[in-house]
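Dropping a structure here in C-alpha cells format, bear with me for questions.
The block that comes next holds subunit A.
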Amino acid sequence: MSGYLTGVLVTLCFNIIAAYAVYLPMAAGQLNLGIAGFMAIGAYAAAFLTNEMGWSIWPAVAVGSASSCIIGLVIGIPVLRTHGIYLAMATFALGQVIAAVFLNLEVVGGAAGYPVASYAAPAVIFMATAGVMLFVMLLSTTRFALYLTSVKSDSTVSDLMGISVRSIQAAAFAIGAAIAGFGGALYGHSYNFIEAQHFNVMLSVFPVLFVLFGGTQTVFGPLVGAMFFTLAPELLRASAEWRYAIFAFFIIVFMAVRPQGLITTSLFAAFRKRPNGGKV
Partner candidate 1 sequence: MLTQQIVNGLMLSAIYMLVAVAFTLAIGVLNFLNFSIPGLFMIGGMVAFGGLRLGLPWPLAFGGALGAAALIALAVERFAYRPMQGSDPETPLVSSLGFLVLLENLMLVRFGSDQQSFPALLADMNLRFGGLVIGIAQLISMALSVLLVVWLSWFLSRTNTGRQIRTVAESRETALLMGVNMGTLVPRLFVGSALLASSAGLLFAVNYQQVSPFMGEGVGFKGVAAMIVGGMGSIWGAVLGGLLIGLVEVLTISTVGANFVNISAYGLLLLILILRPQGLIGQPPSREKL
Partner candidate 2 sequence: MTFLSVCDLCVRYGRVEALSGVSLSLREGEIVTVLGANGAGKSTLLRAVLGATPSQSGSMIFNGQDVTKLAAHERIARGIVLVPEGRRIAISLTIEENLLLGAHLRRDMVQIKKEIEGIYERFPNLGSRRNLLASCLSGGEQQMLAIGRAMLARPKVMMLDEPSLGLSPLFVTKVFDLIKELNRDGLSVLLVEQNAGKALAVAHSATVLELGRVMMSGDPQTLAADPRLQEAYLGEAST
C-alpha cells in the first residue's frame, strides 16, 4: 500500500472511531458536542501509562478508554438531566473544560504538549477500527440499540413501556465516551504526540457532522459520513486554497437537498430484497 494511502486511511480510521463515539449517544437523541474532551481523557491517560508507567499499549489503551467511560458516566449523570439543545451545550462546555484542564496539567506537558514514546503502527489502527465497527454493529443487533432509538423517538412512551430511560441514556453516553477515549488513546500512540490544543471545538463538531451527513438512521451512516469528510478534501486537494470553501459549499447544498443524511433506512429497504421470514 502506498504511503499516502496509509496516511489517509489512518486519518480515516480516527474519524470513523470519532463518528461512532458521537453516533451512539445520538442514536438515543443526545447531541454530544464535547467528544474531543473524552478523546483527550483517553489519549492522556493511555499516554501517561505507557510513558511514565512503562505499560504496553493495549492495556494502556484499555485503561484510557475505561477512564473516559467512567468519567463520562460520572459527569454524564448530572449533565443528562438536561435535554435537547441544553444537553448539546452542556457537553460542549464539558469538552472545553476538559481540554482546558489538560492545558494546565503540567504532569502531562501542559501547553507544551506530550510526546508519546510507544508507537501503534497503521495495521494496529486498522484492526482497532475494525474492532470498533464490529462492536457497534453487533450492538446494533441488540435490544440496547432498539431502546436507543425508542428513547430518541419518544422517551415518555419508552418510560411507560418500562424502559429505564435514564439508564439507557447514561449507558449510551458512557459507551460513546469509551469509544472516544479508545480513539484518543490510539491517536496518541499513532502520532506519538498529543497536545491539549488539538482537542478543540472543531474536533468535537466534525464527528457530529460526519454522523448527521451520513445519516443517523442506520449504523452505516457514520462510516459513510466519516469517509466522505476525510476523502472529499483529499479529492479537492488540486484546488488548493479553495478546497475547504468548496467542501463547505457542498455540505450546505447536500444538507438542503437531503436533510435526513445520506444513508437512510428507506435507502436500505430499496436495496434489500424483501426478507423471507423473520430476518431483520
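Candidate entries met the following condition: all candidates are chains of the complex that A comes from, given by their letters.
Assume contacts are C-beta pairs under 8 Å (C-beta built on N, C-alpha and C of every residue); 3 or more make two chains touch, one makes a residue touch a chain; residues count from 1.
Keep in mind it's a predicted model, so treat the numbers as computed, not measured.
Note on this complex: subunit A touches candidate 1; the remaining options among 1 or 2 do not touch it here. By the touch criterion given at the top, residues 26, 31, 78-79, 81-82, 84-86, 88-90, 92-94, 96-97, 99-101, 103-104, 111, 156, 201, 205, 208-209, 212-213, 216, 241-242, 244-245, 247-249, 251-253, 255-257, 259-261 of subunit A touch candidate 1 in their complex.
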